[in-house]
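Step one of this worksheet: look at the structure below.
Removed: one protein chain of the complex. Kept in place: all other protein chains.
So, subunit A:
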Amino acid sequence: MSSAEIATVQESEGFKIRWSDLAPFIALAVIVLLGALINSNFMSSNNMMNVITRSAFIAIIGVGATFVIATGGLDLSIGSMLAFVVGIMIMAMNAMAPSLGPWAIPAGALVALVVGSLCGLMNGLITTVGRIEPFIVTLGTMGIFRALITFMTDGGSLSIDRSLRAAYRPVYFGDFLGVPYPVIITVIVALLGAFILYRTKYGRHVTAVGSNSDVARFSGVHVGRVRTMAFVIQGFCVAVAAICYVPRLGAATPTTGQLWELQVITAAVIGGTLLRGGKAHIWGTVAGALILEVIANVMVLSDMVSEYLVAAVQGAIIIIAMLAHRFTNAR
């Protein structure tokens, strides 16, 4: 009885929020329209495909970040973690290439998923068991992961074995029925994320912990476990992004994934996930990632802004998008 009640409450709530939930998509549509007006090449299928494929990394990591942020946490280490996972993956693949041949690619990908999840678990356990602010914990691990990748590359670059390069390339550049693989992977990750967040008990616990951890604890939710699990999901998503990332340039450098954490958090917040936790919007995050990538693309395609001022205009657009979001939310 009570569970049925909860279900109906949720459904009606879901319907009520829907209008404001559309805000990131409306913002995306406006920016796309703007782009089309500025340069006719913007709408060309080539450009569209490039931009959508490129946004896959931020979108995939963003799905994980949505979980962490929804529990009231924050993960600053994701950019460095990506670089670290990419480095480990390339080293693993190169080491296995002589014995396994092309099978080194799925084997390396598996290694990446395990390493990524463990990195997330580490962040989660230090945060929950050690009872330290996630901001500080992940600031620390951010430095650790960045230093490790710099160490692994000797400050230079770490390239994937030539024999694997050709076989692995299609994972980023190839497509299935015209849809690039990274886009398909993004959709699968987002579908899974949405299912876990909106359709499972764990998902309900995530938002419950984020909106009020004390109430959640009194209701019998294991707050620490929920938070830790969110970090593991984040690590897993970082590894999935790494799997899509390596075939693009085939190398890891100390600058790989630099400042991506800020882009990911921005994408999640633009998408309607509350930074203080309690409200998560998976598809909004995906839209947020697209918005960021489209803005950058439009900046290059337009000739209106001096190269020195591009970042300022990008920043202004993001703030305006957030203000518009707030405005629609208030209604």
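Following the convention adopted for this analysis, a residue touches a chain if its C-beta (ideal position, glycine included) is under 8 Å from a C-beta of that chain, and two chains touch if they have at least 3 such contacts; residues count from 1.
Here is the rule we go by: contacts and distances are computed from a predicted model.
Undergrad: Using the UniProt record as the reference, specify the protein name of the hidden chain from among "NADH-quinone oxidoreductase subunit I", "Substrate-binding domain-containing protein", "Alkaline phosphatase" or "SpoVR family protein".
TA: "Substrate-binding domain-containing protein"
Undergrad: Tell me which residue among A:N212, A:Q258 or A:Q314 touches the hidden chain in the full complex.
TA: A:Q258
Undergrad: Looking beyond the chains shown, say which of A:A167, A:L301 or A:A324 touches the absent one.
TA: Answering carefully, the residue with contact to the hidden chain is A:L301.
Undergrad: Just to verify: which one of A:P102, A:G130, A:G155 or A:G315 makes contact with the chain not shown?
TA: Final answer for the missing-chain contact: A:G155.
Undergrad: Among A:W103, A:F173 or A:F195, which one is in touch with the chain left out?
TA: A:F173
Undergrad: Quickly run down the residues of subunit A that touch the omitted chain.
TA: That gives, for subunit A, the contact residues 39, 41-42, 44, 46-47, 50, 54, 150, 153-157, 159, 173, 248-249, 251, 253-256, 258, 296-297, 300-301, 307-308, 310.
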